[in-house]
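Questions regarding the structure given below will be posed in turn.
Note that one protein chain of the assembly has been removed; the remaining protein chains are unaltered in position.
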Amino acid sequence: METVIKANKLTKRFGDFVAVDEITFDVYKGEIFGFLGANGAGKTTAMRMLCGLSTPTSGEATVAGFDVFTQPEEIKKNIGYMSQKFSLYEDLSVLENIEFYGGIYGLSRSEIREKNKELISKLGLEKEANNLVRSLPLGWKQKLSFLVAIVHQPKIVFLDEPTGGVDPYMRREFWDLIYDAADKGITIFVTTHYLDEAEYCNRVTIMVDGKIEALDSPGGLRQKFGVASMDEVFYKLARQAKRSAD
Amino acid sequence: MNAIELKNITKTYNKGKVLAVDDVSFSIAEGEMFGLIGPDGAGKSSIFRMLTTLLIPDKGTATVGGYDIVKDFKAIRGILGYMPGRFSLYQDLTVEENLSFFATVFETSIEENYNLIKDIYVQLEPFKDRRAGKLSGGMKQKLALCCALIHKPKVLFLDEPTTGVDVVSRKEFWEMLKRLKAQGITILVSTSYMDEATLCDRIGLILGGKLLSIASPEDTVKAYPEKLYAVKAPAMYKLLNDLRSHDCTMNCYTFGEYLHLSTECGEEEIREFLAESGHTDLEFKPVTPTVEDCFIRLLKVQSDGNGNKSK
Partner (left out) sequence: MKQLLSFVKKEFYQVFRDPKTLVMLFGLPVVQIVLFGFALTNELKNANIAVVDNAKDQASQQIINKIAGSEFFNIQKVLTSSSEIDAAFKEGKIKLAVVFPVNFYNDLMHTNKASIQVIADASDPNTATQLTNYINTIVSDYQSQLSPNSSVPYTIIPEVRMLYNPDLKGAPNFVPGVMAMVLLLVCVMMTSVSIVREKELGTMEILLVSPVKPLMVIVAKAIPYLILSWINLAAILLLSVYALDLPIKGSLFLLVAESTLLIITALSLGLYISTVTKSQQAAMFASMLGMMLPTMLLSGYMFPIENMPVVLQVLSNIVPAKWYYIIVKDVMLKGLGFSAIWKETLILMGMTAFFIVVALRNFKIRLE
């Protein structure tokens, strides 16, 4: 199996505070990799390091084959990123947003035109294609955001709590898109507060106080902790957390 | 007397162009914990703001604690506790300063109603000199709840108090709500987490400004009209696509480690179909629906009705 993310004793300190404490893991191509943890466990910091947005204090890591210390720019070319705060421009139309991001990642005109068609039909937004993004419901924005994040066919896409505040039906439609992307070979690295979504991942890590306390398939974790749901696994682990602030 | 009562409440924005709340009526008994369940933009916050006298409905009437929300807004403001969505306190003030500020605003003091917030405040006490902006999400919510409770309100309005909060903090938060309910406080709470819905006495499912159903969580679940199965196989994504392609399938979606399937055909027929499609190690069992299943079904019906088919 091809490894696309390799982290070895990756650490980030802010002064005395160890936000991320020697985390080690591999992520394989086409995998949906869930990254869980309570608020303040260090998820976002870890994710930022892997995206080349923040330089680690120590340890080593490669993303898509590039080193996070020395080649952050190369990493950025090979990943997609979607955070809770959407990267979409609210005052541009759906089509204009796709064109803009396609342009940023250096897609040609004909490629962009093709992408436009593909994305619009995938979302069923034919009627709304020329509407401003502002006018779309939250769930649609999130789906569009995701498709825009992978418009340049990145090797890996990082999703930071992509489904917050969305209804259960929309969340599932969102996950359908994730499955589809993973099926096409894009590796998915996702954080979430919804533990039922943890079940949809191939493998899940749970971070507590900056350390990785568990890493396995959801079924493996349930078995190991002798409980019936991921909810309980998480609860058992996260309750031990000493740290309570972000 | 009902603590909260709404009659045919309608609210529009932008001079009638956006319909936020559409002819909603329901009532909440004194001491009841009522959950308003719905996605972002369903109209939950508008209902909260009308009941907390911050907005005036276009049509309909409503009372809180027997007072009219338009005429007697001053009286209502004296008896309610409110935690707005994305309420974030004063980031520059410490935990203690925030609390004592809101205490004086509501013409009381921390000491006066300390017993009410004691359980919650004990957890915050170690951080009382920390600024609110530096607290974790869960801690912020607890502080906000303390601030909303400080004047011993009769009715508590909590608009999405647990959005963006991790599971552990969410569980603790709901433990607190249970204790408040035990003290006789009426609670109206909204959430987009379905698992929290089961903790309410009654829930109202709301979508597009319309109340779709009101019942206890148990009755909501009992009213689920179709048979529901849980299905599992090693190749989950293929399983999902295969089941969705079957003619009998009414709805099929991921649900934790399983897929939930409602179908017009019998179990045997589906099993055969899946075997033909090459699935092995199949797990296939009937399940009792959850609130989430009920909600998904309602959303699906609505979405199909709008012609927004998204298969």
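As written, the chains take the letters A and B, and residue 1 is the first residue of each chain.
The definition used in the following text is that contacts are C-beta pairs under 8 Å (C-beta built on N, C-alpha and C of every residue); 3 or more make two chains touch, one makes a residue touch a chain.
Worth saying up front: this structure is predicted, and the values here are computed from it rather than measured.
*Asks:* Taking the whole complex into account, name the chains on display that the unshown chain touches.
*Replies:* B
*Asks:* For the full complex, which residue in B:F102, B:Y121, B:W174 or B:Y193 touches the chain that was left out?
*Replies:* Residue touching the chain left out of view: B:F102.
*Asks:* With respect to the chain omitted from the figure, which of B:L55, B:L116 or B:M236 is a touching residue?
*Replies:* B:L55
*Asks:* Of the residues listed, B:G31, B:G66 or B:G85, which one is in contact with the missing chain?
*Replies:* Answering carefully, the residue with contact to the hidden chain is B:G85.
*Asks:* By the contact criterion defined above, which parts of chain B meet the unshown chain? Give residue numbers in ascending order.
*Replies:* Contacting residues on chain B, toward the hidden partner: 49, 52-56, 73-74, 77-78, 80, 82, 84-93, 97, 100-102, 104-107, 131, 147-148.
Everything that follows uses one rule, which is that only the chains that are shown with their structure count from here on.
*Asks:* Report the inter-chain centroid distance for chain A and chain B in whole angstrom, where each centroid is the mean of the CA atoms.
*Replies:* 26
*Asks:* Considering only the defined contacts, which chain B positions touch chain A in the complex?
*Replies:* 38-42, 127, 130, 134-139, 160, 163-169, 171, 192-195, 207, 237, 240, 253-257, 292, 295-296, 299-300, 303, 308-310
*Asks:* Where on chain A is chain B touching in the complex?
*Replies:* 37-40, 123-124, 137-139, 161, 164-170, 172-173, 175-176, 179, 182-183, 193-196, 199-200, 218-219, 229-231, 234-235, 238-239, 241, 244-246
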